[in-house]
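After the structure tokens below, expect a handful of questions from me.
With one protein chain withheld, the remaining protein chains of the complex are depicted in position.
Chain naming follows the written order as A and B, and within any one chain the residues start at number 1.
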Amino acid sequence: MTTPLFEAKNLQKYFPVKGGILNRTQAQVKAVDDVSFAINPGETLSIVGESGCGKSTTGRAILRLDDPTDGEILFEGQNLMELSKSDLRQKRKEMQIIFQDPYASLNPRQKVKQILDEAMAIQGVVPKAKRPERIRELMEVVGLRPEQAERYPFQFSGGQRQRIGIARALSVDPKLIVCDEAVSALDVSTQAQVLNLLKKLQKDLDLTYLFISHDLGVVRHISDRVIVMYLGKIVEIADKRDLFDSPRHPYTRALLSAIPIPDPSKTRERIVLQGDVPSPMNPPSGCRFHTRCPFATDICKAEEPELRSTTFMNETHKAACHHIEKIAETEKTSIV
Amino acid sequence: MHIFILRRLLQLIPVLFGVTLVAFLIIQLVPGDVAQVMAGEAASEAQLEQMRENLGLNDPLVVQYGRFLGDLIMFDLGESVRTGQPVMDIIAPRFIITVELALWGMVVAVSVGLFFGILSATYRNTIRDYGTMTLAVVGLSMPNFWLGLLLIYWFSIQLGVLPTSGWGTWQQVIMPAITMGTAGAAVIARMTRSSMLEVIDQDYVRTARAKGVSERFVVYKHAFRNALIPVVTVIGLQFGYFLSGAVLTENVFAINGLGRLVVDAISQRDFPVVQGAVIVLAITFVFVNFLVDIAYRVLNKRIDLN
Partner (left out) sequence: MASNEQTPVLEVKGLQTSFFTPDGEVKAVDGVDFSVNSNETLGIVGESGSGKSITSLSVMRLIQHPGKIVGGTIELSGEDLLKKSKQQFAKYRGNRLSMIFQEPMTSLNPVFTVGSQIAEAVRIHKKLDKKAAWQEAVNMLKLVGIPAPEDRAKRYPHELSGGMRQRVMIAIALSCDPELLIADEPTTALDVTIQAQILELIKELQEKSGMAVLMITHDLGVIAETADKVVVMYAGEVVEQADVKTLFKRPLHPYTQGLMNAIPRHDIDLDELEMIPGTVPTPQNMPSGCRFAERCPYARDLCVEKHPELATPSNNVDEGITTGQTRCWIYTDEWDGPNPTKGVATNQ
């Protein structure tokens, strides 16, 4: 077994809810609640889920952009939670993040070359004399023309800005890149360009991605393994093929069936979930999905299911559901 | 909502402490011997000692502040060193006049300001918009005592239709209210315009149009209700400025308001009166802000009241 590049153990991120006359903390929003996973070097691990499931919070917490409430985050075996601010800053060059809206994170008054130069200066990875050369190189790597580095962010289209965001992340030679909804704001044709670029860079530069997205099509295209989150918990984790071809958790199944397929000749049974996602401030007892689950029974209300595998699942495939067997059983009969 | 009001009230306590402390320190911060300053150069040592005793200046500061607060809670602001009258009795009638003046100024500022602000926004980038906004800049830049003098010149001297001074009849109210309200109207008009422009492009305004709501209702109901939210804050601030800035208008129109009282008291070195006036004004200011805060929350449904 390979040693993971990165590992999160029992990660928690709670946000306090203040209120009352004295503005005391009255409740906690459990945005990420006891989440553990590992990322192997060179792979793309994706986290999918709907808004409020905690996927972006997880991404921010593992980089300590928001300090986790509890848990361990290990990068190459070192616990980042124990690092001082300055040591952490050193470590940041190994782990970069790309956001959904690159425009918001690019200083509009800086030329692209200044943005890239600054990123390198902060981490002190490239000596000043070599930076212009490196900037030219980075521009080419992300598919922009080197002379475009003289322009300002607003002179670029959305897809090009995202390329700049990628160039900035790459400027410090990171090992891990967290892509937080990195292609969600782009049109389909530009999205394809950026996705292909990310794939190519991964191969060429031996990068590891944590890819956070709500778009299961994008996730299938880019991932090796996938985590599905619901209300701050991991409900299913599996290799891509297993997850998309034989999802085990009823939530994953509903999620997959809800996506419209661009093919009118395909008709299929859709599981339409009723109602909205409950508030993470006051999540349902037991299995958090039980309020919307068509298979829920009494045990689901009472006991929180563990992530587990069964005989007919690959051992890397785990789902947090009490009724994996039963659901697999009904599926067989319904197909026949 | 109740919890919100209660919490805001609790937050007022430290503010009021701060305000009273500053007012209390006015006397302490007068350079040199306060008693000497107040009594004048000619006073004898015995007179000075008497004055120190009357003012309680011989006690430690903390004791003095404690006594000061104790008196304040009983609405006792001390006595004037000139006339010996209780400061409260001197201030109260003058304060009422100033509040009246400020309120009339607000009537002018709010009605004129909102009207022109909306007009400007609905006709954005047209001659009406530019005209209104030019007027607003003029109104804002003109010192109000100068405007007051101009008004007196036109309406009292040239036309002879309005009295030059005094307070009480409606004729006497018109010019001071305009003098006072013009700058505020300009500020409110500009704020209303920018706030309306922000709101008019919002999705929900488009939704209102899509429903078939007439353009007039789109502007006055859907857009204005939302645009008002930031304007309310500005209106509240204006009222505070009006109270403290009334002195100029009062002087131009010879109105016996609090502002003139303070000016007179300063020149007579009647510090207890100055102190009292500062406290009354400051507390009013704080209270107005409190009301503005509540109005803001009531108008802005998006803010969770708790």
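FYI, a residue touches a chain if its C-beta (ideal position, glycine included) is under 8 Å from a C-beta of that chain, and two chains touch if they have at least 3 such contacts.
Because the structure is a prediction, the values reported are computed rather than measured.
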item: Residue among A:Gln12, A:Gln193 or A:Ser309 touching the omitted chain; value: A:Gln193
item: Full-complex contact with the absent chain, from A:Val29, A:Val219, A:Ala238 or A:Ala296; value: A:Val219
item: Interface with the undisplayed chain - residues on subunit B; value: 201-215, 222, 225-226, 299-302
item: Subunit A, residues in touch with the chain not shown (by the definition above); value: 50-51, 157, 159-160, 187-193, 195-196, 199, 214-222, 244, 254-266, 270, 272-273, 276-277
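In the analysis below, only the chains that are shown with their structure count from here on.
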item: Rounded Å distance, subunit A centre to subunit B centre (Cα mean); value: 53
